[in-house]
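Showing just some of the chains, left in place.
In this document, chain identifiers A and B correspond to the written order of the chains, with residue numbering beginning at 1 in each.
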Amino acid sequence: MNTDLLFPALLTGIFCYLGAIETPWLFGMSGGFYIVGRPLIAGFLIGIFFGDIKAGILCGLAVQAVFIANLSTGGATNSEITYAAYGGIGLAMATTKNPAIALTLAILIGQTFGLIFYNGRMALYSFWNNRADKAANENNDHGIVLNHLIYPQITTFILRAVPVFLAIYFGKGLVNWLIHSIPQEVTHIIQVLGGVLPALGIALLMSIVIKNKAHLIFFMAGFVLLSFAKLSMIAIVFLAALVAYLYYYASAHSNGTDYQKNESSQGGTGSTDTKDEYEDDDLF
Amino acid sequence: MMNRDTSSPKKPLTKHELNQIWYRWGFTHLSSMSYEKIQAHAWAYSYIPFARKYYHDEPEKKRRLLKRHSMFYNTEPQTGQLINGIVASLEEQIALGNNVSEEMPVNIKATLMGPLAGIGDSIIQGIVVPILLSIAMSLASGGSPLGPIFYIVTYGILGPMISYIAFHSGYRLGVNAIDIIVGENSKRITDAFNILGVMVVGALAANTIVLKTIAKVPLGGKTKPLESVLNGIFPGLLPLIIVLFGWWLVSSKQYSATKVILILTVIVTIGCLIGLF
């Protein structure tokens, strides 16, 4: 038994469970999905487990770039980022520690295996939901705790920690063999692909935030401020806030007049002042 | 214990009990998520101590409470605590025997969960997380642990803080919060945040997508790398084209993520084979 690999593989499996969207232990999504579940953090943690923090973070960086705009809305997800991160980076760290390998494995795992397990678990959970429903109906507090918390968590622990542990512990050989058979051309393609794939995440974000084609103007302005003016993200956030406020202000006045129409129309200035103070409360 | 009969005046929620409702939901919101119910049972779970306090000798009321909080529910779990706050104030009214109908919390949950999921997801997943991550990524370059630590600390504070403030604002404002959320001014604020989001996403695109051509173009006898020519005209033109193409696939063609990955893979592969990338 390879004890060198045993503990790292075990811990990676456990954290693949702790970073899952359905995990409660780290204040729900806040500490789980949104922190432990991020590939960058996963790389950091797996780096610690495997005793090579730097290599772990480099793998995490490569994978994170692709999943920077990962989305989970309405319970649905476009790629299973947690399996992707812990599976891909874990296997890479167990073998070559090569970021490009980590990325390729992450995408393969995230889009196939990961999505299948994710949706499978979602289906299984209906069973526990049913029982939790019945427990509520029967005034059975304990039943709610069991079927909302305990049983579902055991289910998902089995579905996450176990396969990821096994994949790393026993998949090492296979992956090693695969890596060495990859021709150089393919490595190059994978590298280029790693730069291109974040476009998918961005495109998904765009489809959420761009509700009016004319708003592409704002997208272009943001793009240009980074690519031409070389501003950093933080600076752009503040400039974007200025633009957003002007937009808000321009719309405010329209509604201001709108509102006054239904009221009597005296005291226009006065009511504008009230508006101004109102803005404060809402924005901050 | 006999003095705690229905006629006796019930006490309002203590600070501790209120926080209990908050963190029970804060921890377990998605712990039994299926497409069928998503966050439904987290409600029932978070009202168990409440039920024990107010309805320990009124089983029918308790049953109704747990039932009405076992229905399908889904919103963004952090910003969405606003609703949990409002509902907590209503349930307290109901429990104290004030004139609030039991349908009220149910209606409010159904009305507000949609809007709050929308604005919450855009802000958290569309703006906050990508920005923090891209700062963290630049700090992590070269493998420095500063990057992940920065992200863990900042989001570790921000996420729970949003959740906490949202919950307690909701509780304090009660039903008045609704006007703020679905009112005209809220629409304007949401729109403004969207503008903010769109600009930030534009910057994010320029920051994270990398695509360089290795082709050369003949220029007055000598050849020059096409990449440096493009850079002179429009730095980041190739990433821009790729992301606009991806957006078109996703929003106009309604392609799934996996399909888009396949298409991008094909394009990159061909591009590499013909010596473009």
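Keep in mind that, in the parts below, a residue touches a chain if its C-beta (ideal position, glycine included) is under 8 Å from a C-beta of that chain, and two chains touch if they have at least 3 such contacts.
As the structure is a computational prediction, the values presented were derived from the model and not from experiment.
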Copies per chain type across the entire complex: A x3, B x3
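The criterion applied here is as follows: only the chains that are shown with their structure count from here on.
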Can you give the whole-Å distance between the Cα centres of subunit A and subunit B? 10
Given the complex with subunit A, which residues does subunit B contribute to the contact? 23, 26-38, 40-42, 44-45, 48, 51-52, 59, 62-63, 66-67, 69-70, 74, 77-78, 117, 121-122, 124-127, 129-131, 133-138, 140-141, 143-145, 147-149, 151-152, 155-156, 159-160, 163, 180, 184-186, 188-189, 191-212, 234-236, 239-240, 242-243, 245-247, 249-251, 256-258, 260-261, 264-265, 267-269, 271-273, 277
In the complex, subunit A residues that touch subunit B: 21-25, 27-31, 34-35, 38, 40-41, 43-44, 53-55, 57-58, 60-61, 64-65, 68-76, 78-79, 107, 111, 115, 122-126, 128-129, 132-133, 136-139, 141, 144-145, 147-149, 152-153, 185, 188-189, 192-211, 215, 218-228, 231-234, 236-237, 239-241, 243-245, 247-248, 251-252, 255, 258-259, 278, 282-283
